[in-house]
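Every protein chain of the complex appears in place save one, which is left out.
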């Protein structure tokens, strides 16, 4: 890994942490909060690509494990990984990876701005929602013992917010493509 | 999380970074298994005391915690909506104690010390052949460095608006913010290479 | 322009960056000099409200600069580091940014952007990405972005940093030809050599308020 890659992953880890300064919204019917941090996960994938994006998320999880309160609402500590949100947290890694993987393949500099934005939106939806939720819901349903139906239906409450996040990530991905092209420099 | 180190010579400063980091990890687990409100309240008082001993002036100490305190307050409010007050109090006490202790650790552990310690702890992982302990330490240290920087960049962009007599709008904030921090990151990478901080010995 | 410092000072914690200062400034060209860390930038930031005084107040044309609403007062500021000045990633967009918000028509904006770039002979920079520019090119872009809106008072914090002979001469000419008031902070003493009024700061205090030759002589003593 080049120094640049190392620093960029650290930067996006920091962006995810900084997004945690926005308060989470707890829902009564599902023990997982709505948080702005998953926007950072999508952004990491869109801007950094698969490998670096996933590593950025791993760095955040490492900080959580150390006990620094880097998750929204000031949460942190090993205990988090034993809580019902653990599946989503692990899903962040794969969400960033898939978002990045698809972005690397679907988006290039020759395309029009609209095509780039729409492609980024789709990759963020697939990685940051489909893949991410698969992990989160499975864990909630099985390990957390919520049952599949309840886990699935409960998680639908995240959809509106996450679609907006995917849109923001897409606009940002396009803006970075113009102002600071990174994706071609794949790790 | 504000990770600003304060120069000082308090007992927390003198404690080895390893002891602090391991205690933090262990404390995180202990907090999680505790349900007892009295015990958790004790932890809050204790960690508040520890935080006060770091030598941070009271105003500055509170100012640093403000963002996290605010979000904890929001968590508490939501919990109160759905739960009896006892059940709502437990997570608030947990979060507050963890935040106070983590803030005390970060205020008394310089980023250099943090990097060194994480590097030392990660050293055994090198045998897997996947990672360099030096890189893990450096990456985690850089995150702590970047969080305040991102906040600072946000401030700088607001100032750049003001310098031209413009009002700041959130819509024109995010993209410049990310692009500017990306450029900062590139510069930091160049500085690390230029100063041979990473390549040496590897 | 009429700038009044009324016992205005700035401290960061226990560090006094600028001791309370009472001073009136009016006139076309004011120079500001002094050692590193003597308070020059802090002084300038007070004038357009980027920093708020921790004691006293500063008014520009009668309006308190600490008052958010008054901050629209027409003070353009060229930062000491051009890196911090550029907001949008493409030079042309950045220059146009301030104009857009002022509600000018598209054609007017384009004309103004082209005009300011031509003034610096910097047409080639228009479509460049700001982060790819050399240090001096960035400084020129920053100057364009601020000058294009034609601020009534202009503060230039070390504007000739990183500039080559050609651009430095250009900035010197531009300062001389500005229709409005300018406050020029610099370590490049030739730049302010002809100014009638130069403020010398030392350790957060005003150490001289005099014509250039006199203030520069005092500065040389302090620096020796």
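Letters A, B and C mark the chains in the order given here, with residues in each chain numbered from 1 onward.
One rule holds in what follows: a residue touches a chain if its C-beta (ideal position, glycine included) is under 8 Å from a C-beta of that chain, and two chains touch if they have at least 3 such contacts.
No experiment lies behind these values; they were computed from the predicted model shown.
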{"item": "Chain not shown, its touching partners among those shown", "value": "B, C"}
{"item": "Among B:15, B:74, B:88 or B:111, the residue in touch with the chain that has been omitted", "value": "B:111"}
{"item": "Selected from C:64, C:158 or C:172 as touching the chain missing from the view", "value": "C:158"}
{"item": "Contacting the left-out chain in the complete assembly, out of C:24, C:37 or C:194", "value": "C:37"}
{"item": "Those residues of chain C which, in the complete complex, touch the missing chain", "value": "12, 34-38, 41, 80-81, 83, 132-137, 139-140, 158, 161-169, 187, 219-220, 223"}
{"item": "Residues of chain B in contact with the chain not shown", "value": "4-5, 7, 110-112, 116, 134, 141, 145, 148-149, 152, 184, 187-188, 190-201"}
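Just so it is clear, only the chains that are shown with their structure count from here on.
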{"item": "Computed distance of Cα centres, chain C from chain B, in Å", "value": "36"}
{"item": "Separation of chain A from chain B, taking each centre as the mean of its C-alpha atoms, in whole Å", "value": "20"}
{"item": "Distance from the mean Cα position of chain C to that of chain A, given in whole angstrom", "value": "42"}
{"item": "Touching two or more other chains - residues of chain C", "value": "88-89, 131"}
{"item": "Chain A residues counted as touching two or more neighbouring chains", "value": "175, 179-180"}
